[in-house]
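For this depiction, one protein chain was excluded, whereas all remaining protein chains were kept in their positions.
What follows is chain A.
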Amino acid sequence: MFVSLNWLKNYVDIDGLSAEDLAERITKSGIEVEGLERFASVSTNVVVGYVESCEKHPNADKLSLCQVSIGEETYQIICGAPNIAQGQKVAVAKPGAVLPGNFKIKKTKLRGSESNGMICSLQELGVEEKFVPKEFASGIFVFPEDTEVGADVTELLNLDDIIIELGLTPNRSDALSMLGVAYEVAAILDVPIRLPHTNYHSSEETAAQHIGVKVEATEQNPYYGAFIIKDIKIAPSPLWMRNYLMAAGIRPINNVVDITNYVLLEYGQPLHAFDYDKFDSQEVVVRMANDGEKIVTLDDQERTLSSEHLVITNGKKPVALAGVMGGADTEVSDQTTTILLEAAYFDGQTVRKAAKAFDLRSEASNRFEKGVDPNRVRKAGEKACQLLEKYADATVLDGIVEFDQLDYSEKMVTIWTSKINDRLGTAISNDVVADILRKLHFNYEQDDETFTVYAPTRRQDIVIFEDMLEEVARIYGYDNLPFTLPGGGGAQVGGLTKQQQLKRHVKRFLEGAGLSETVTYSLTNKERVTQLVSPEVAEALVSAVSLSMPMSEEHSTLRLSILPEMLSSVAYNLARKQTNLAYYELGSIFISKEQEVTKQPEEKLRLAGVLTGEWNHHPWQQEKKTVDFFVVKGVLEALFASLNVQVIFTQAKVEGMHPGRTAQLFLNNHAIGFAGQLHPQLQKSYDLKDTFVFDIDFDIFFHFTKMNQVLLQFHVILV
C-alpha cells in the first residue's frame, strides 16, 4: 500500500513530524514501512504558463514557436511536443530551472530562433511513465483551464509529496485504505481523526424505478447496493484527484473511473460502474455461474466459468465476475451518460478462488479476499455519488436498491488487565488499558479490570483475547516490555540426541580426514534421479517422488542419491580450475513405496562422498598421490573403526560405476551402500576426471555403532 502523506494529512495532523520519524513510529507500533520516497524529484522554477500563441517553427517541421505568459512576463519558447496548442495552460521551466536528473534549463537558440525555457511533460518533471495519463503520455501535460497562471507547478502537481510504502501482513487489510491508515496513525500518535463526508443531493426520480436487485447466492454476496447516476459528463477528473491516484500508483483515466478508484483507496471498498444503457435489463441478479458459462471480461479475454464462481448478471447473462473484473459488454466509455454503480460485499474465499483461477489479482480482488469493512460498503457508494455529482456534473437518483443480509455487528472481546500483564510480563494499570482503547477508537465497557471491547468492523482481524493482547502490546510499545528470564521449566537441561551426536561425530571425523562438507539441493531432475542409486535403495524403492507443479525440470524430483548433485558441484569446481576435491554430504533421500504417492515417502539419511584429483601433493619431497579406490576405502575404514562397526567390502557391480573397481558394503549382513570409481561414461557426461564416490546408509550406524560403549582393551586397576 502506497500512502501519500499529503493525502493522509486530510484526515490526521502529522505536521509536527518528519516523514522519517512518522515512518519509524508506524514501523515500531503498527505496520512495517518498507519504503519512503518522494513522489518525484524536486524541480525548481517551474510555473504554470499560458500559451498565448503557437506557430510552426519557420525552420523546423516538428517544432512549434510559442509565446508563453507566466504572468508579468512572456517568454518565447520552442516546443517539440505534438500536443502543444494555443490557449493551453502548461508547465514552464524558466531559464535557471533545475529539473530532475540535475537538468539545468538555459536560454538557447534552436534552428535560428531563441528559446527561453522549456514546456515540460510529466515525465520531465520526474513522474514515472506508467502513472502518466494516456493523453499526456507522449507529449506535454496540460493543466485544467481554471489553473492560475504563474502558480508553482511542484505544489500544483503534488510533486513534493512523500510516499510511504507499507508492507502489509495479511491480518492488516484494514490498512488497505487511507481511512484505515489514518486510524492507525491516529492511534500511534494519539491525534484526532477527521472523517470525510458523503452527503449529496438527490433527485425526485428514484433508482428503484430503473433497477431491481435479486441475490441468489446470499452466502457469497450478503450485501448488494445499486445506485443509478445519470447525466454524467465524462471528463478528466480534478487535478488533486489525479495527483493522489498517481501518488498511490494508479494511472488516472477519466472522472468516473478515477472516482471509483479514489473511493477504493480512501475507503478500501471496491466499486464497479456499469454503463446502464448497455446493461440490457432492469434487474441485477447475483448468482453462482453455471459450469461452462462464458463471459468476456474488461481485458477482452473470454473466460469460461464454473459453479465455484460468483457472477453479476442482468438476469440473462453474466455482466461481471463478482469482485474480480467487470464484463466488456457493459464497460463505461466516453459516451456513457448513465451508470449503475455497484457497492457490494463479496465473500473473500469466493473472490480468491476466481482471482486465482483466472490469474486476475487486482486492487479490488485483493481487498475482497481479505475482507472489506461491512460498515463502509454503502458509505463508499455514497461517497462516489458525491464525487460524481461534483466532478461529473451528474444527477444521483434517490435511494439505494439493496439486498442486505450483511452482519454489521462488532465482535465482542473480553480482556482483563491481570491476564494482559500475565501474558506480557508487564505491570500496566486499568487506566493504561483504557487509554490504549481510546487511542484505537475501540468502544468498550469497563468493570474494574474487565474490559468488554467491541472491535470495530474495520478490524476484522480482532476476534479473540490474544488479538486484543497484541493491540494493547503494540500501542503500549514493545520497547516498554521488560527483559525477564523464564522461570519453572527454564531449568530443563537441553542437549543433542544420540543420533544428533553421531551426526556431528561423523562430520568432524570426515573433516579431520580431509573432506569438505557440501550442501546440495534435494530437488533434482528426472535424469539424475535415476543415477547412482545404491542397490539396497533400488530394492526398497517403488517410485521416485515428483512435484505436481515444478518450477523447472531442473528441480522437479526428490533425490534418491545425494551423489548426482554433488557430481554437478564437482564439475562446477573443475570448470573453475579447482581440480583436487574431497567432498562429503550428509542428507536425506526420499523413497516412495507406492506407484502413486498417497503418503509421505520414507526419508533416509545417507552419507555420500566424492573424491577426485590429488589426495596429497608435496613438491619439495617429490611426493604426489592421486585419489584411488584405496584412499576412499582407507577413509571409510578409519570412520568405521571410530564407530566401532565391522564393515565388509565385496566386489560388486553397480550401474554407473566402474565394473572392476566397485565394492558393495555390508554391515552385520545388511547391504549399506557402495564405494568405488565412477564409470568412465557417466564421468564423461558430467565432464569429470577420474572420480571416486561412496554412498552409505547413515541410520544403520545408529543401530549398530558401539561408539559410546567403553571397550577396555587394557584393564586398568585404579586403587
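What we mean here is this: a residue touches a chain if its C-beta (ideal position, glycine included) is under 8 Å from a C-beta of that chain, and two chains touch if they have at least 3 such contacts; residues count from 1.
Definition applied: contacts and distances are computed from a predicted model.
Taken from the listed names "Methionine import ATP-binding protein MetN", "Xanthine dehydrogenase family protein, small subunit", "Phenylalanine--tRNA ligase alpha subunit" or "Thioesterase", the protein name that UniProt assigns to the chain not shown is "Phenylalanine--tRNA ligase alpha subunit".
Of the candidate positions A:N102, A:S409, A:T598 or A:N669, contact with the hidden chain is made by A:T598. When the full complex is taken into account, the listed residue touching the unshown chain is A:R576, out of A:K62, A:K109, A:H197 or A:R576.
Note on the undisplayed chain: of the listed residues A:G71, A:P192 or A:G425, the one touching it is A:G425.
Residues touching the missing chain, restricted to chain A, are 24, 27-32, 169-172, 348-349, 352, 369-370, 422-426, 464-467, 469-470, 473-474, 478-479, 481-497, 500, 504, 507, 510-523, 545-551, 555, 558, 566, 569, 572-573, 576, 578, 581-584, 587-588, 590, 597-601, 603, 615-618, 620-621, 623 (touch as defined at the top).
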